Structures are given as structure tokens and as C-alpha cells.
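Rest of the complex left out; these chains stay put.
Every chain is named by a letter (A and B) in the order it is written, and numbering of its residues begins at 1.
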Amino acid sequence: MKEILRIRTTKRTSIVNITPYIREILKRSGVREGLCLVYVPHTTASVFINEGADPDVLKDIVYTLEKLIPWEDPSYEHAEGNSAAHIKSAIIGNSRIVPISEGNLLLGTWESVFLAEFDGPRERKVVVKIFPDVD
Amino acid sequence: MKEILRIRTTKRTSIVNITPYIREILKRSGVREGLCLVYVPHTTASVFINEGADPDVLKDIVYTLEKLIPWEDPSYEHAEGNSAAHIKSAIIGNSRIVPISEGNLLLGTWESVFLAEFDGPRERKVVVKIFPDVD
């Protein structure tokens, strides 16, 4: 079972909590045990899992990524000017997997799944694919 | 098939070789071909695969992560003071997948699977889930 979310980002760097949408898809699927793949087919975006309770955690992640991989660098050669976004996307990765247990995402208490767009604002697709366990 | 390891870490940053425990779980499962997911549901921890032969490799990984993402930074906003651990976890990722081939983990000769905790000491759960190939 596969569904595609469409997420509109609003800033150059946006981190969007997509956990509620993934939970809805999982619920509709009726799958109790299995695996959920969350995947973005975009070269300036990433998916990651981290704390969803305190938004300051996301600020600190964005701040550190920008410090390490600045938007401007005279050595960048890519003509579109968004090299930093490509680099962040390649390093963090464009998917995460979450086990499914008793019909729920097996996330920690404070965890959420995030779409990160590093060259927005844009509308982005997120593929959510659910693989039920096979008996 | 799914099992949960409980790993007690001893320092702020601990890198624990969990390969022997994963091999035991795989053996008990009897699965010959498939996929093994190793997943931590914790926002200051990661899973990664790298050299398990020379512990100096792990020291150099820990050293470089600390150099790039220092524990203290006056710009961090998260009040708990462990932003560096969240950032490392988000970037490295909280799971790895290993193919299963002829009843073994398909790892290179010198490779091991590691749990990394960046805000210990703590007891952490690691989910090991095995997906057999379907004929």
C-alpha cells in the first residue's frame, strides 16, 4: 500500500512534522505489524526522525546544518546556487523506515517524523509505503 | 519476527557493538534470506555500520562528530542542553538495514553494527526486526 503526501513548505528551510499524516495512512491500511517507508524523491529534501515536543530542537538542528554547510561558499560550482541544500539532503538521506507494531508506528514517546526542505518554498511529494509482515 | 535489545551505555557518548546480539536473533529466527532492520526509537541515539576491528576508528568518528557538533554552543536554544546529541542522531539516522544471505548478516569482513548514544549514560532499546524473503 502506497500513498503520496503533498506538502507545501513556506521558507527556504522548512522542517514539517508529517507524523499525523503517516498515522492516518497507517490506520486506513489496517496493517498491524510491518514496516513503513517514508521517502522523498527530491534532491534538496530529507526525511528524519527526532524530537517533536520542543520546537527549539528543530531550530538547533537547522542552525547547526547551516553553520556546517553554509548557503554561500565561493568554492561551490553548481550554477543554480542551491548546493548547500543538495549537500544536506545527500548526507541526511531521503528516507527513514519505521517499524509498525500493534497497528502503530513504533516511535519513541517524544519522536516525530519530519520532512526537511532545504531549498524552498516548494510543494513536495512524500511517498509513504506500508509493508505488512508475511506469515 | 521482532526482538528488542536493552543496552546500557556508560558514558555521555558510547558506541556499542551490537552485532553479536543481532546474530543471535537472526540464528534463532532460522531465516536464510531476507532483510534485517536495526532501529532505535530514541532521539539522541543512532545506528550505524562501520569497522569493528580497530577501536581507534570509533574514537576518530566520535572525535570528529564532537568537533563538528560541539556539546556547548551559545546559539543552541533547546533548554535541556543536549542539542548536540539530537543533531548527531538526526543526521546519522536511527536505523540501518542489513541484507540476510545464507543465514548470515551480509556484512563486510571488518564490519559491525553499532548503537551510538550521544546523551548517556542511559538504558536504550534497539528494535531488531527480520523480514524473510517471500517465494
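Here, contacts are C-beta pairs under 8 Å (C-beta built on N, C-alpha and C of every residue); 3 or more make two chains touch, one makes a residue touch a chain.
The structure presented is a predicted model; accordingly, all values stated were derived computationally and were not measured.
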{"item": "With 2 copies placed, total copies in this complex", "value": "3"}
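As a working rule, only the chains that are shown with their structure count from here on.
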{"item": "Distance between chain centroids, defined by C-alpha means - subunit A, subunit B (Å)", "value": "20"}
{"item": "Subunit A partner contacts - residues on subunit B that touch it in the complex", "value": "2, 37, 39, 41-43, 68-69, 73, 75-80, 83, 86-87, 89-91, 93-95, 97, 127, 129, 131-132, 134"}
{"item": "Subunit A residues touching subunit B - in the complex, by the definition given at the top", "value": "33, 35, 48-51, 54, 56-57, 59-61, 63-65, 68, 91-93, 96-99, 101, 106-108, 110-111, 131, 133-134"}
